[in-house]
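With one protein chain withheld, the remaining protein chains of the complex are depicted in position.
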Amino acid sequence: MKLLTCPMNGTRPLSEFVFGGEYRQAPDQDTCTDAEWAAYVHNRSGAPGDKKEWWYHSPSGTWFIAERNTLTDKVTRTYLLGQNNTTQEEGK
Amino acid sequence: MQQFDVKSIIQTSPVAHAQPRDSAKWEVINGMDTAVEFASTAIEDARKKVLGVADVSCLSRYGVKGPNATQWLLERGIAIPTTPNSWTICEQKTLVLRLGSSEFLIEDQLGGSACTRLASDATRVASVYKVPRADAAFIVSGSEALNLFSELCSLDLREKSLATKDLIMTQVAGISATVIRQTLNGEPVYRVWCDGTYGPYMWEVLIEIATELGGGAVGLAQYQNS
Partner (left out) sequence: MIFRTPKQAGEWVNRTKKINFTFEGEAFSAFEGDTISSALWAAGQKVLGRSFKYHRARGVLSLANHDVNVLVTDGIDTNIRADVVEVKEGMVLTAVNTSGGVKKDKNSYIDSISPLLPVGFYYKAFHTPRRLFPFWESVIRKAAGLGIVNFDYPRILKRKTHSHCDVLVIGAGPTGLTAACAAAEAGLEVTIVDENRQLGGSLGYNRAGDSSVVSQLDILLAKAANMPNIKVMAGAYAAGYYPDHLIPVVSDSGINKVRAKAVIVASGAFEQPPVFRYNDLPGVMLGSAVQRLIYRYAVKPFNNGIVVTANDYGYRVALDLLQAGTKIAALVDMRQTGSAAYSAVLAKRGVKVYIGHCVYEAIASSDKSGVRGAVICAYDEKQNIALTDNKFTLECDGVAMSAGWAPAGALLYQAGTGMQFDYDVEQFVPSRLPNGMFAAGKVNGVFELEQRVRDGVRAANDAIRHLGLQAPQNEAEKHVGISPSHPYPMVPHPKGKNFVDFDEDIQIKDFVNAAKEGFDNIELMKRFTTVGMGPSQGKHSNMNAIRILAKIRDLPVEKIGTTTSRPFFHPTPIGHLGGRGFHSHRLTSLHDWHQANGAVFTDIGAWKRAAYYPAAGQSKEDAIQTEALAVRKTAGIIDGSSFGKIEIHGPDAALFLERFFTGVYTDQKVGSCRYVMLLDESGVVVDDGIASRLADDLFYLSIGTSNAAAVYREMQRSQQMWQLNLGLVNVTGAFGAINIAGPAAREILSTLTDLDLSYESFPMSSVRESQVAAVETRMIRVAFVADNGYELHAPMGQIPYLWNALIAAGKKHALRPFGSDTQRLLRLEMGHAMPGVDTDGLTNPFEIGAEWAIKMSKPYFIGQRSLTILAKRPLRKQLVPFVLAENYTGEMPMDCNLVVDGRDILGRVTSISYSKYLDRCIGFAYVTPSKKEAGSVFQIRVDSGALVAATVIRTPFIKTLKGA
C-alpha cells in the first residue's frame, strides 16, 4: 500500500487518507462568465502530470495539499494549505 | 413534576455492551459503572503479563481546542507537551495529550481532580473551545502487546519507532484512535482512545485477539492502586 506524508502526522499508509480531488482555484464568481464557471465546475484535466491535490488524514482530521505526478504516482511534497514553503519528502 | 437528582445518574462504560454483565464484577467509578474484575487476581495477573486489556473509559476527561487553548491550560496549571502529537504528565499523574497542535485531551488518573476543576470553570475565553469527550479508553499490557497491534495497526509501534512521548492518531482495527506508549507501575503499556460509540467493537476485537494470544480481559481493579 502506498504511503503518504501528512504534514502534521507524518508518513502513513494510504488507508488513513481520503482523497479530496484536485486543488483548483475557482474563478471569481462575481466576474466570470457562465461558461467559465461551468468549465470550472464540470471540466477536469485528465492529462497526466504534476497535480495539486487535496488529501485528508482521517484519524486527525487534517486537510492538506499533496503535489503528485499522476503519471509516476510520485508525491513530491505535502503541506498545509497556505504553508507551502516547507518541503516534505515522501517517506522512503 | 417528578424529582430527579443529577447525582443519581449512573453512566455505564461505553464498552459495557461488549462485556459480560454477570461473570464480571462491576463497580461505579467516577459515576460510571465499570468492570473491575473479570477473573481471579491470579488469572488477571497472568493475562496482564502476556496480553491484558483493561477498560479505563471511566477516567475523567476534559477536552479543549482552539488557538488560545495552550495559554488557557497553562493559566490553569496544566503542563503542556512541547511539540504537536506528544503527551506529558502533570500533577496527580494527570495525562495531557496534545492532539495535533492546538487540541488537548486531559485525562485524570484515579483520584485526580484536574478535569473536574477545568470543567467547573465556566468562563468563556476567545478562541478556546471545549471539546466534550465520550471516549472508550483502554490499557493494553504484556509481552504480546506488539503482536496484537501488528494485526490491528499498520504502523510500527515498537519502542524504537514510537518514542516515549510520541502520540499518534492512526487507525486501529480500521477506526480512528489515539495511541501512546506509557510506563505504568514499571511496566510498559499501550494506551488507546477511540470514540465511545466504537467502544464495544474495539473491545470485542482486542479481546478476541488477546485471548488467542494467551491473554484476555483485565479488570480496572488491577490498575486501581497504580
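Letters A and B mark the chains in the order given here, with residues in each chain numbered from 1 onward.
The definition used in the following text is that a residue touches a chain if its C-beta (ideal position, glycine included) is under 8 Å from a C-beta of that chain, and two chains touch if they have at least 3 such contacts.
Since the model is a prediction, treat every value here as computed from it, not as a measurement.
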Worksheet item: Which one, B:Thr12, B:Thr88, B:Gln182 or B:Thr211, makes contact with the chain that was left out?
Response: B:Thr12
Worksheet, complete the sentence: chain B positions in touch with the non-displayed chain are 1-2, 4-6, 8-12, 14, 16-17, 32, 65-66, 126-127, 129-134, 147, 150-151, 153-156, 158, 161, 173-175, 195-201, 205, 208-209
Worksheet, complete the sentence: Contact residues on chain A toward the hidden chain run 1-3, 18, 20, 26, 29, 32, 34, 37-38, 40-42, 54, 56, 61, 63, 73, 80-82, 91-92
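As a working rule, only the chains that are shown with their structure count from here on.
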Worksheet item: So how far apart, in whole Å, are chain A and chain B when each is placed at the average of its C-alpha atoms?
Response: 34
Response to the item:
Per the touch rule above, chain A residues touching chain B in the complex are 1, 8-9, 12-13, 15-16, 57-62
Worksheet item: Okay, in this complex, where on chain B does chain A touch?
Response: 84-85, 99-101, 154-155, 168-171, 176-178
